[in-house]
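See structure below.
Only a single protein chain was left out; the remaining protein chains are all shown in position.
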Amino acid sequence: MSAFDGLATGLATALAFHNLLFALAGCLCGTLIGVLPGVGPLATMAMLLPLTSYFPAESALIMLAGVYYGAQYGGSTTAILVNLPGESSSAITCIDGHQMARAGRAGVALTVAALASFFAGCVATLVIAGFADGLSQLAVSFKPADYFSLIFFGLIGATALSAGSMTTSVAATLIGILLGCVGTDLYTGIQRFTLGIRPLAAGIDFVCLAIGVFGLAEIIANLTRGAMDQTLLSRHVSGQWPTAEDWRRAWPAALRGTAIGSALGVLPGGGASLGSFAAYAVERRITRDPSRFGHGAVEGVAAPEAANNAAAQTSFIPMLTLGIPANAVMAVMIGALMIHGIVPGPDILVKRPDVAWGLIASMLVGNLMLLVINLPLIGLWVSLLRVPYRVMFPAIVLFCSIGAFSSGYSAFEVGLTALLAVVGFMLIWFGCSPASLALGFILGPMLEEQFRRAMILSRGDLSTFFTHPVSAVLLAASALVSASVLLPTLGRARREAFADETR
Amino acid sequence: MPAHRNLTLLPAMILAAVLGSSSALAQTPLASVAEWPSKPIRLIAPFAHGGPTDQASRTLAPKLAEALGKPVFVENIPGAGSTLGTGRIAQAEPDGHTFGLGHVGALSIAPAMYDKLGYDPLTSYTTISLVCDFVNILVVRADSPVRSVADLIAQARSRPGALTYGSAGIGSSNHLSGELLASMAGVKMTHVPYKGSAPAMVDLIGGRLDFMFDILLNSMPNVQSGRLRILGVTSLTEIPSVPGIPPVAQAVPSFEVLGWVGLLGPAGLPKPITDRLNAEIARIMQMPEIVKAFAGMGYIARTSTPEAFHALIEKDLRMWDPIIRGAGIRAN
Partner (left out) sequence: MKIRNPSDFGAGLLITGISLAFLVTGQSLPQGTLSEMGPGWFPRHVALLALLAGIALVVRSLARSGHPLPRFRIRPLLAVAAAVFAFAVCINRFGFVIAAPLTLLIASLAVTDTRMRVRLLIALMISLIAAAIFIGALGLSIPLWPGQ
């Protein structure tokens, strides 16, 4: 069955009235979940899982998938409005998205995010339809050494994430890496930096970090700077639609983001977050005016949003073709298939095209649905921003506390979030970027994990990173990028030193 | 002025404290079993969302709710190899409204690995009933030159440390199965831990690993599509879900790894409640739809007396302790 036939079959399934209802239910549920801090799609999907045994298989999958990418949309909404990333992949959207909101352009930011996500979702769906096998081959042949070099490249490329100086963003990234090392060491089972506190043995939850360092720290910073008697908007609120200038900048960014996200989403474990970080870094590198980033550059919203939605879709590929979940959410999807007695694998596209293609086609439908649901909601969100800050901020603090509590039903994690908020505020106050911290937190431990694994498999031979072609290329690229950044800085520092001397 | 305003908060806090403590005092201990359950029940699942053990808890919960007449909420408390959530079960009030699922990993394996667990598997709980058990299977790539377990052992013997196997992490069932095999067969193999079975499976398929133990559920898709081949099961006898596959014990006598999950309550639970729950579980685990649902997750639905469950925990604790210490697996 060719891809087109498959899609046609799938659309017939996806557009059936009851499946449209399931998609709608999933998307609505997912958006709400995504908007609330701390409550993630995973918990909701796990809760819905037993219920799905009463529905037909494709309806179950359509609904669960709707929850998942609905949550991506919702997570971007809070990232833009209140600097709170709903998912780790929305952390990047906070940087420019929230700045756009503060400049009165929340509506534009939300619209660009919604449209970029929609575009990416559609393209990624077509990618799945056409390239599922090839991409899953890529996923399987990616060695630990390659993975390491990819993450290393991502870290190097993305370290200049903040508008501030290179040193502060590198330092913040390093601190993030250290925070990520808290927990149990994967290879020895020994606890690191947990100070004997048992709940820390599992490591610091990203939810706590995101809520503390992004959401709460931002609130404290706002209040300390004196935003109490205003609303969250400091100036006149512009209309919802992007200007021609915005379109011109945003759509190529969305295209690039889609490509990056689609490719990285298939990699097991962390591909999605890596995708949005990488997309942002690429935009920053190729723009003519990097100073706009960090202050509300529309590409800084379009690219990562496209990347994270594309990755969310392509992460279905290993699940469908290999039966291997790329992340915990996919594990739930596999569970849903198993409950219906369907075993995922390459023949699912042939044996149960109604289920597999129905799911793929419903992604197109679902993304459209989300756009239709979310665009009108943007007006609502923006008007929420008009609520006086003195009423809003305690509510956000409470919602943050609830979110931190509900991810593990742990009061300890709430206390930890408070501590992280203090540290995060101090970093922000002194000009460090929380996004750099988040980047280090997510990528650092992955870097270590892949390095050590590559070493075990190569029996301690360091040259493995250079003998594997993909890895060698990525490392060379990292060296180039570092050189291109460091040399001008060094040159400038030398010139300044000379200038001081001659004064 | 400011001083006046801040003082009004103080009486509010005192009032809150008084209300809180008085209502805590007003809680009388459980008067009689006839009144039980008197409020919704918490079922603690010390597992991450979405995995088969989590799904098992969510399949069980509504049936329990039906049987007991009150809602049963599943609370996921993942972390530290399910020891975090298992510890919470022990800390709960024994008033019959909090229970949890105990996994072989947390009850019989973790005690040998961790110094301070925060619970004692033999004394911190009231065991209620076994719920299900599962076996592991030994898988290799379909095109691997290894044709049987005996073959695998022979290769491992001729090249000590050369064969690699993946696992879901230190102390996981797949890891320990590998350690047990190595120790019982007297060979040396290299363990490569991953964050969960899925990335390990990817490396196995991709040719970076030589073999792996895993539960049936995770490997099924790839076995069916022909990418992986099953060499053996870890039960002592063949099992119906994988007919024709010999037990590993054929090549390595007495080799057995059986995982299980059971229902626990905190220590000191009144006997009538334990008995009633045990009866309900026995009834539920025999329902055809439950057996089928659990089989789909790779589990065999079981039931047992409270005493038999306790004995199982103890037996496995004694079995795993020397192996874990012998392999030097510590997590401080």
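Think of it as A and B in the order they're written, each chain with its own count starting at 1.
We take it that a residue touches a chain if its C-beta (ideal position, glycine included) is under 8 Å from a C-beta of that chain, and two chains touch if they have at least 3 such contacts.
Every value quoted in this text rests on a predicted model; they were computed, and no experiment measured them.
Engineer: What shown chains does the left-out chain touch?
Structural biologist: The omitted chain makes contact with A, B across the full complex.
Engineer: Please output the residues of chain B touching the missing chain, sorted low to high.
Structural biologist: Given the touch definition above, chain B has residues 2, 5-6, 8-9, 12-13, 16, 19-20, 23-24, 27, 39, 42, 73, 75 touching the missing chain.
Engineer: Using the touch rule from the top, list residues of chain A that touch the missing partner.
Structural biologist: 36, 39, 47, 165, 167-168, 170-172, 174-175, 177-178, 181, 185, 187-188, 190, 192-193, 195, 216, 219-220, 223-225, 228, 390-391, 393-395, 397-402, 404-406, 409, 411-412, 414-415, 417-419, 421-423, 425-427, 429-432, 444, 448, 451-452, 455, 460-462, 496
Following the convention adopted for this analysis, only the chains that are shown with their structure count from here on.
Engineer: Once you find the CA centre of chain A and the CA centre of chain B, what distance in Å lies between them?
Structural biologist: Roughly 31 Å separates the two chain centres.
Engineer: Which chain B residues qualify as touching chain A in the complex?
Structural biologist: It comes out as residues 48-52, 54-55, 58-59, 61-62, 74-80, 83-84, 87, 113, 116, 118, 164, 169-171, 190, 192-195, 198-199, 201-203, 205-206, 208, 217, 220-222, 224-225, 227, 293, 296-297, 329-332.
Engineer: Would you tell me which residues of chain A are touching chain B in their complex?
Structural biologist: 42-43, 45-47, 49-50, 53, 139-144, 184, 186-191, 196, 198-199, 201-202, 268-269, 318, 322-326, 328-329, 331-332, 334-335, 338-339, 341, 343-347, 408-410, 449, 453, 456-457
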